[in-house]
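Below you will find the structure I want to go over with you.
Of the protein chains in this complex, all but one are displayed in their positions.
As written, the chains take the letters A, B and C, and residue 1 is the first residue of each chain.
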């Protein structure tokens, strides 16, 4: 159904990179260019480049985007403000999608929470996030994205660390007599690769512009 | 903050009627007219009439609405199609709000489910509803309202009966790698009285028209 | 089925006292003695006395227990160590049950958590408690009872405050690959009155002794 395309992958040997390859492969898209510490390939000009590497690789990624004049899906986390600015500059000539979370469900959750917040201004709000025991930072980056929706208001946020849970987020709204809860559970990393695929399809025929993953979904 | 008003109450001695009085009283609105099997009062012309009685009382309610030329909040359940049509006719001269569920949270849930459904067309959907052991009908009326959102598609719906739970509804959306769930729990009947208050404030300065509780909230 | 008995009630006009009366009445037990700030009755010698009042009333309660030589169910919270010691002393002559939580389900939860803890020593543990927005203390007394099960180990405990939720408690155990959760939700105050009834039936034919509500249930 969806259009097939040729893509490039920067950070192809990382955990997310491997998942991207697996999902893109399943949908019959063709890897024609890759770059990683373990080496890479260069078979053809990619119609879109996915970057799920590290901030240290950023400059090289930008160089490839310029060389191929190719749209960019930026999935690397921890970028500096300078790097984000460079992305915006380059988006004048090619389309760029940048996000710290390519889960489709989380985007829907953010949207639903915004609506509920607007309609239930007097209700109590509680955020909960649960992740595996190895996650050190509290609260999660996604919980911070949720907090931003309530700008100006401090939202109580509980962080639980349990076993190897990939990542759960819940936002509760509590009124006198009822509770409304919106919950997202990631059950595998695959979900992020699926989101990146949606982003790639989104930019394929765009001329240029800077987009978030929210733009892709809504 | 909110405007104070004089109201009439039909079905004032029922469980919901008592809750309406209690909540309206708390917000300093004044009961000037009431009707119930235990008798009633008639002190002044009500600015709005609340009906939370039985379908058998319907004709009398309409007579009062005409007599006082007063807006109507219809919270009686189990009305016939003829009665609904009469409501629509009378809404040409006074504003009418009619709903089978005045919980604000359920309205938000319905809205959020509609949005999620639109954005996640390929995801699996499961509805769950849990009520007290005394509830005979399965699934609940509210679960049926949720099912309607997915018109044309049959949605698997699980009904649990446990202790004296006032009423929980959950809609799950399941993709490959993530689950998004929207849940509403009623913790007391008060929530319905609060919704009726919102509806009353909504019609206070309307000229006429037929509204659902969804119109009130959104 | 259960034996009918005559009972006395101290603190009969409080919220819990009213619930106790309502439940005991439903089971055809007879109130023959009561004491509250609003006055009391004295029709007969009670076979058991329930105290759900305040620590300030403690001395008077003890005096009544001695006068009637009657078993005592102590449901007043916030007792001092001295008062607890007096209860233990008096339990040499009459049976006494003392607990800060007469919910049957919470007792089962405490038992189940103890077993799970023993069998899953290496799993992560997280406690969650959710109560209405008016509850000031964090964590709840019941959460502290749960923490005690893990003596010596500090257990992460999250406290959520939402609407008018009567009280939820969850204990999660997280291993690599699975999570086991034990959850209790109070849906009404009635549950505490039912537990007090069980305690009353438990002591009815006891000679003497000091008991917790755990002894009653297990």
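Remarks
Methods note: contacts are C-beta pairs under 8 Å (C-beta built on N, C-alpha and C of every residue); 3 or more make two chains touch, one makes a residue touch a chain.
Please read these numbers as outputs of a predicted model, since none were measured by experiment.
Within the full complex, the residue among B:50, B:87, B:113 or B:165 touching the omitted chain is B:165.
Here one chain is not drawn; of B:4, B:88 or B:133, the residue touching it is B:133. In the full complex, chain B touches the omitted chain through residues 123-124, 126, 128, 130, 133, 156, 158-165, 172-179. Not every partner is drawn; the one left out touches chain A at residues 163-166, 187-188. Against the chain not shown here, chain C presents residues 103-106, 108-109, 111-112, 115-116, 119-120, 173, 175-192, 194, 217-218.
Simple rule for what comes next: only the chains that are shown with their structure count from here on.
To fit its Cα atoms onto chain C, chain A must turn through 180 degrees, a value rounded to the nearest 5. With each centre defined as the average position of its C-alpha atoms, the distance from chain A to chain B rounds to 39 Å. Measuring from the averaged C-alpha position of chain A to that of chain C gives a distance of 49 Å. Here the CA centre of chain B is 37 Å from the CA centre of chain C.
Counting partner chains per residue, chain B shows two or more touched chains at residues 187-188, 190.
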